[in-house]
Structures are given as C-alpha cells and as structure tokens.
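Before any comments, here is the structure.
Note that one protein chain of the assembly has been removed; the remaining protein chains are unaltered in position.
And then chain A:
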Amino acid sequence: MRIGLLTEGGYPYVGGEGGLWCDRLVRGLDRHEFDVYAFSGDEAQEDAGWVPLPPQVSRVHTAPLWTAEDDGVVYGRRARRRFSEHYGELAAVLCAARDLITPGTRPATSEADRFATALRGLAELARDEGGLVAALRSETAVRALERACRTPGAQRAAREARVPDLLSVAAHLERALRPLSLDWYEEDGLGAVDLCHATAGGLTALPGLLAHHFFGIPLLVTEYGVRLRTHYLTRPDASPAVRSLLAAFHGRLAAETYRRAAFVTPGNTHARRWQERCGADREKLRTVYPGMDAAPFAEAGESPGRADPHTLVWVGRVEPAKDLVSLLHAFAEIRKEEPGTRLRIVGSPSDPEGTAYLGHCRALAAQLFPDEADGPHSVGANPVSFEELGGPGLDTPADAYASGAVTVLSSVVEGFPAGLVEAMFCARATVSTDVGAVVEAIGGTGLVVPPRNPRALAEACVSLLRDPERRARLGAAARARALELFTVEQNVSAFRGIYLEIVARTPVRRLLLDGTGDPLPFATPAEAHVPGHWTDPTPRAVPGWAAMDTPVPATETAR
C-alpha cells in the first residue's frame, strides 16, 4: 500500500517538530510504501537537510510555505473571470455571518459547500492555468474582498474593514492558499497513492483535501494539537476585521477537512473535543495517543529505590506557561512541612522570553530560600537547583526523573504532557496540575491539583513525600499504564489498523489504461467489488435450505 504522508515543518527535515513521531511511524510500518510530501518551515530548516530515510520512503517532495514564486502567468479575460468568481465566493463565505456550531448538529451545509466549491474552483484554476500566487495578490482579489465585506449580510467586524485590513487579509489568504499552486496533484504524484495521511490539520491537510477532490484519495488527519486553536492563540495582533475573516477561513478549512477525512485521529481527548466542536463526526474520530520510546526509561523504571526520597524534580522547557513561580511558592510551603526537601529544576529556555523567565525564577528562588549548609564549616547550597540536561549526572531525561522521588508538573497550559509520560515510564509518583491532557494521561496513577494553586500543589507533594509506600504504588501503576497506552508500538499498530480499515472501506478505484493510453474495458471485473474472496472455490453465502447437504465450515460462515 502506498501512503502519501503530508507533513509541515517536520518529518524529513532535521530537528523538525513532530519529526520523531513520523520517523517512528514510517520505520514501524515497513510493509507499506511512503511518499513524503513536506512543507518546510523556513529557510534555515531547508539548509539543515534531511534525516536519514528508510528504504520504504520511495519519494520525497518538498515545497516551501514561507515563500512563493510568482510563475509570471498573467491571466486572460476568461481566467480572470473564473478567478474572480471563485475568490469572490470564498470571500463571501468568509464574510457571511456565522451561526454557532453546536455539537451534535451539522454546521450549515450550504455554507460549507460554498467554501468547498470555492476552494476547489481555485485549485482547479491553479492546476489548469497556474499564476494563482500573483492573482491572489492582485487588485481583482482585493476588490472581491471589498465587495464581500460591503455586502448587506456580512458580519459586523467584516463590514468595518478598512483598506489596510483588506490588504492584510489578501496577503494572509495568499500565504494560506499556497498549497493550491503546487505541482503535486498529478496522476503520478498524489494521484498515485492509496491513502493520504496528513500529520497535522490546517494547511498541512490542504493537499490531502485536494487529492481527495481530484482523485478520490481517502484522507486521514492526525492532529496532536488542533491547528485552529493554535491559530487563535498565535493570532497576529491585527484589527478585528482581519482576525474575524482569518478565523472564519481557518474554521471553515478545519470543518471541511474533518468533513472530507475518512478518519480523524486526535492525539488526546482535549484535541478530540476541539475537533468535535469544529464539526468532526464522532464516528470518524479515533483517539491515538502519541507513542514514546520506553527503552531509555526502562532502567530507571525497574529500580524505583534509586531515588532520593527528599527530592522533587521538575523537567521541561522553561517558559512562562510552565508557571515555575507557582512551583517555587508551593515549594516554600513544602519546606515549612518538610524542611529537608530539595527541588531540582531541570531544563533550559528556548527563546528570549524563556531566558528572561528563567532569570526571574532564579532571583525568586534566591529570595525565597537562603543557601543552607550541613554544618558551620561546609559550603552551603540553595535547596532549589537549576540545571540543564547534559550537565554532570544528567545525561538523559531518565537520569533527571530517576534522581527524585516525586515529579512535579506545574503548567497552566499544556497540550499532551510528554514529560509527565516520561516520568510515568520511570515509575515515579507525580503531582501535576489539571491542564490540557494531563488527567487523561495520568489516569488515576498520580495526584492532580488545580492550576495556579500553590497550596494544593504543596499539600499533594507533602502527602507523597511522607508516604513512601504510596509513592511506590502510584509509580508502579503509572509505569504499567504508560507501557500499555503510550508506547511507540501501540501508536504504530493503531495506525496500521486504521490504514487497513480506510483502504478496505474506501478503496481508490483507478481506471486502468492499456499500452496506448486508452481505458482498458473490463480490467476490473464487477466481482472485484464483492466483499470477501470471490475466487474462493467454496460457495460463501449459501442459503440455509441449500446448505443442508453441503456442510460449510464454521470459520467460513463466521467470516
């Protein structure tokens, strides 16, 4: 089976986000053939090159989303009219007042259809004529947007759009619709795969959507973080008109993707709720937890006694969303109850904001906790230590988790808590805040407290620090749970099953051609569409009255 894997800023590139997961998937499903269709994130990523690819990856197509080349095609009268019609339709849908989608009910189908039709119209235009990049930035496009915004039925924010807003929306839409101009939608490109697997929603799934339209290729969408939500959180600081039109575009795109997809696999219940909210059918949703490699944590997991019983560990990337301040305040409370306790904060910032935050936390720690020493003649140290992975005795995250008796997670925002799962693999008792998919990941195998509540966090930690038996029990349960749910093997086998199910349900029917390129009549006989082995010598479905004297094996009837 040939899988078209659609990625963005990820897989074949070194250090791409989500690249590790795709790599494991591709290596795990070595019976299938993979064609990778990748969008690169930026120029630095393109220069960094690819990871080594296994032999089952037969082809890699890449395209940049961060830049677009104008192919110099200038539309004639007819093409311009076609473009104006479709773009106008798209703009009209985006400007139309939206009715709230309530879960369980179908979104307004006519609007969704109009969006889909406009998108397809633009894609077909790009395939037939090219030149879409220039057209999307042209006066025709801006005028169509203006017309749509001034239509009587338009939503309020759109009606207030000024000229700079229109230009900004046009520029954003041009960027968003770049996948339409790619040369991937050919018979020997995305037309040749049996299944498109988009590794993220949003623009990454757009080629899959078009492949579905052009060739009827079934689409599978995996979302670990919902793109629409990311769009809302990282929205540019623009005027309400711009934000409202772009939110409408991304919302409609998500709804259309979920509508066309054969299956949607959210990475956790949190993503699943968002997808349901955006119009994904409940029957199409299959939660597939991300898989993580358990091997590096096996040693720490098998020897829970190695941990220092008075140490708390926090591991992660330092950033404000992790709320280390709250953790430090909680630790102050813990120290009142259990004076000998130490806190290890292991991690480093990844951006300037994180660096500033780390400095702030260090200052706060120095202020809250004076250095302390064992006796009058020894050098003291702060009970809170800030360390980085790769430091002495901390080669891997496993070492960090292994060094403490309790792992703490104090985030206020979290997607799927990978660090928490690693702690579970290490069989460590955990105390975490109730955010994102934490409760879902931890199940009942750790303590969960409300976010931004240092006292509750402190109480939970103290109760665990005082009770070694409970720690051991929770740790063992956590490890068992992680090994069952969050391993690479379960992830890969879930996808293997879903692939087979999709291909069995919605096989791609291709017209077979003979040597001269004419359609070959009767190349696929009608029996090919009959479920089961039609070449099987024994008659499969035999009426009861006829089966009297020819006994059919039980396995056959059961099939």
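One rule holds in what follows: a residue touches a chain if its C-beta (ideal position, glycine included) is under 8 Å from a C-beta of that chain, and two chains touch if they have at least 3 such contacts; residues count from 1.
Operating definition for what follows: contacts and distances are computed from a predicted model.
Enquirer: From the list "3-oxoacyl-[acyl-carrier-protein] synthase 2", "Sugar ABC transporter permease", "PadR family transcriptional regulator" or "Integral membrane protein", give the UniProt name belonging to the chain omitted from this structure.
Expert: Matching "3-oxoacyl-[acyl-carrier-protein] synthase 2", "Sugar ABC transporter permease", "PadR family transcriptional regulator" or "Integral membrane protein" to the record, the invisible chain is "Integral membrane protein".
Enquirer: Which of these touches the unseen chain: A:R59, A:R114, A:R260 or A:R452?
Expert: Of all options in A:R59, A:R114, A:R260 or A:R452, contact with the hidden chain holds for A:R452.
Enquirer: Please identify which residue in A:A154, A:L228 or A:I442 touches the non-displayed chain.
Expert: Looking across A:A154, A:L228 or A:I442, the contact with the absent chain belongs to A:L228.
Enquirer: Which of these, A:A171, A:L368, A:L389 or A:A418, touches the one chain of the complex that we don't see?
Expert: From the options A:A171, A:L368, A:L389 or A:A418, the contact with the absent chain belongs to A:A171.
Enquirer: Could you pull out which residues of chain A are in touch with the chain that's been left out?
Expert: 42-43, 66-67, 98, 100, 103, 137-139, 141-143, 146, 150, 157, 162-164, 166-168, 170-171, 175, 228-229, 232-233, 235, 237, 239-240, 243-244, 247, 251, 273, 277-278, 321, 412-413, 433-435, 450-453, 456
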